[in-house]
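Every protein chain except one is present and positioned as in the full complex.
Up next, subunit A:
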Amino acid sequence: MKQHLNTLFVTTEGTYLAKDGMAVAVRMEKKTRLRIPLHNLDGIVCFGRVGVSPSLMAICGESGVTISMTDAHGRFRAAIIGYSPGNVLLRRTQYRVADDPSKSCEIARIMVAAKLANCRAVLLRAARDSRVESRRSTLTTAARRLVTNLEAARACDSLERLRGIEGEGASTYFEAFSAMVNVPEDAFQFTSRSRRPPLDPLNALLSFLYALLAHDARSACEAAGLDAAVGFLHRDRPGRPGLALDLMEEFRPFLADRLALSLINRRQISASGFTTSPTGAVNMNDATRKTLLKAYQVRKQKTMLHPFLQEKTSVGIMIHLQARLLARHLRGDVDAYPAFVWR
């Protein structure tokens, strides 16, 4: 498997990416500003108006480098992906499981339980670090309530109910979320998730990070030979990568939420890095976006022990390993999907 984890993020509109031998040439105002060998890359994400040459698309497809095109806010629009690993048997198994509500539920409830456990871990971790008694009690109360949701999720045998439990857990978690913010700025307080559009800076941060995570989860599904569009927890909807969304659930709290909180609490990102449009939609400025992208990459390079495989791995490779474990479970090698539970 590929051990490097470099994603090239192109954030300057008007940039043109071309093939230069076995490298990507990054051109701005007709000058080549940067050359990156393809073997150092596993993905390219283009934000907004960025051009890509056809020959670069072809070579990226062949060498397994996914090119994602998003709008300026990181919302996914299109991807250029090479041949998927041709494991038609794995995909057929995936579809059969997705068509079977009780089998889907067996996998989905593990994913939801892992997500709730990881949300709880984020809350408890913040409670331990918090010096303010009122916040600490908000966080531990929310963590306690998540125990009920988690136990219900583990015993749940209906996808419909499971989605309800997941929703309840998410509201409990996000209601307490602001208690994890240690800076006085009001801008970073919120009580619920707003996505379309994000209505405050914290929501804008989370949406952007989730978009990055979805890109990685999609690549991980494809690399493991799975169909990223067909999920177990997330229902099929054209244009939605259901399985990638399933796979990222367990990583949202651990990877995205904690990163957003760290950046705010360490004052690497401040309220002045956001603009509000007349409709109330909040966008981040270029400098904030760059800080965020860099921090995300740095976090993916951190190493940790994979709890199930008992192998040292990087945080970024974890998503790939989970996709692979899911594929192995579908093919009958592993008796259950061993989700990532942060401890």
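By our rule, a residue touches a chain if its C-beta (ideal position, glycine included) is under 8 Å from a C-beta of that chain, and two chains touch if they have at least 3 such contacts; residues count from 1.
Throughout what follows, contacts and distances are computed from a predicted model.
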Given the options "CRISPR-associated exonuclease Cas4", "ABC transporter substrate-binding protein", "Lactose transport system permease protein LacF" or "Glycolate oxidase subunit GlcE", which would UniProt use as the protein name of the unshown chain? "CRISPR-associated exonuclease Cas4"
Residue of A:134, A:277 or A:303 touching the missing chain in the full complex: A:303
Touching the hidden chain in the complete assembly: which of A:124, A:159 or A:183 does that? A:124
Hidden partner sits against subunit A at residues 1, 85-87, 89-90, 110, 113, 117, 120-121, 124-125, 127-128, 147, 150-151, 154, 225, 258, 262, 299, 302-305, 307-309, 315, 324-325, 328-329, 331, 333-339, 341-343
